[in-house]
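Note that one protein chain of the assembly has been removed; the remaining protein chains are unaltered in position.
When the chains are written out, they are named A and B in that same order, and each has its own residue count from 1.
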Amino acid sequence: MSVVVKLSNVHKSFGPLKVLDGVSFEVARGEVVAVIGQSGSGKSTALRCINALETIQQGSIEVCGHAVHDEKLDKRKLRLDVGIVFQSYNLFPHLTAEQNIMLAPTCVKALGKKAARDIARDCLARVGLSEKADHYPEQLSGGQQQRVAIARSLAMQPKVMLFDEVTSALDPQLTGEVLKVMEDLARGGMTMILVTHEMAFARKVASQVVYMNKGKVWETGPGSMLDAPTTPELRDFVGSGL
Amino acid sequence: MPSFGLVHLEFLAIAAFWTIGLSAVAFIGGGMLGFVIALMRVSPSRLVRGIAITYVQVVQGTPLLILLFLIYFGLAIIGFDQLPAIIAAGIGLTIYSSGFLGEIWRGCIESVPKTQWEAAECLAMTRWQRMTRVILPQALRIATAPTVGFLVQIVKNTSLASVVGFVELAQAGKLINNSIFQPFMVFVTVAVFYFIICFPLSAWSRGLERRLNVGRR
């Protein structure tokens, strides 16, 4: 299996605060990796580093052949290969669901209106929101907004998708509909890295679970690792979380 | 031709006091009338609200210059053609200020959450008590920044009082310029005077606004 994302000994500090302290892990094509851990463990920062939203001080990050740690990195080329979905959706409020999705294909890939609209329709169908194409974000529920955000990322046909606590702002019922979409994506072979608090989802869908603690990768293994943690920290975390 | 000198500066300084005086008249008069307008705007009676809305729309939809002319010539028609200029200027600016302040303050009153009205109502307070004890104190806090901000508009608009013969800063500048014709020198100096009066008010208003926003967060 080819490696799509590779972090090696990544260090990152915000001023005096050390957030990532020698983080290393690999993600192969088609893998679904769940990064878990307490808040403040550095998991979201690690994800943001992969997409060059944060710069790192030491170590290397390779994503689809892009050297992300390199100062000369062309961020726009990187982002053609990597999609990201945020906790707070970040849909553009002045555009409809469909226009939100069409924006990047028309701007970045210079597709025509019609081609972009076809893609948008297709992506909306994949997240089960075909009938909401002409709705504005404020007319949609949180779960629907998040699904549109996923569709927006999908439209750029990324090789890897990052999910940054995408269900944390949603109530349980809406969480379900978003997780369902993500599960479908995983089954379709998408390479995914998700920072999440949904243990059950991680156990069921992830091919690899990365438990982070104090800025380090504390424990890593298949989903079943959550049933038999080896470190006391993960045992505590799983015990309190479920 | 004489050039711009200390005499002119002194003349402008005196005129600046008239500008401030007229601003004070407009603010106090406009504030009192504006307060009434603001209360009328939130009145339960549709008629009262309608009168206030019409008043505000007429004042905000007519140039101050025209308003001043109307009052000046209107006063002459009803026989007051020997009045000092500050009367017509004061009335005109009072009406102008009341139209805008009334609307600003209405916004402040309405931005007090509805639940506050309901809470006060549930305590069996009368409408007047609710207004004076619960709503207005809260509205006042919100209103300070925009009110100080509007003070700047008043000061600047007193410059139009020159059209009814009131000698304030702008008119003084024009008179000086007529005699020495050094427009850059004269009007830049006049502008500096205005700036010295207005800038502290603007900065104060911004400061108040910032503090209010921090307090609300």
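Annotations for the structure displayed:
The rule is short, and it goes like this: a contact is a pair of C-beta atoms (placed from the backbone, for glycine too) under 8 Å apart; a residue touches a chain by one contact, two chains touch by 3 or more.
The definition used in the following text is that contacts and distances are computed from a predicted model.
According to its UniProt record, the chain left out of view corresponds to "ABC transporter permease" among "Serine/threonine-protein kinase RsbW", "ABC transporter permease", "Ferritin-like domain-containing protein" or "Hydrogenase maturation factor HypB".
Here the chain not displayed is in touch, across the complete complex, with A, B. Remark: the omitted chain is touched by one listed residue; of B:Ala85, B:Ile135 or B:Leu160 this is B:Leu160. Within the whole complex, the absent chain has one touching residue among B:Ile135, B:Val152, B:Val167 or B:Leu208, and that is B:Val152. Note that of B:Ala13, B:Ile28 or B:Ile66, the residue touching the chain absent from this view is B:Ile66. One chain of the complex is left out; on chain B, the residues touching it are 57-58, 60-67, 69-70, 73-74, 77-79, 152, 156-157, 159-160, 162-163, 169-170, 173-174, 177, 181-184, 187-188, 190-191, 194-195, 198-199, 202. Although one chain is not drawn, its touching partners on chain A can still be listed: residues 51, 53, 75-76, 79-80, 82-84, 86, 88, 90-96, 103-104, 107-108, 136, 138-139, 152-153, 156.
Definition applied: only the chains that are shown with their structure count from here on.
Rounded to whole angstrom units, the spacing between the C-alpha centres of chain A and chain B is 55.
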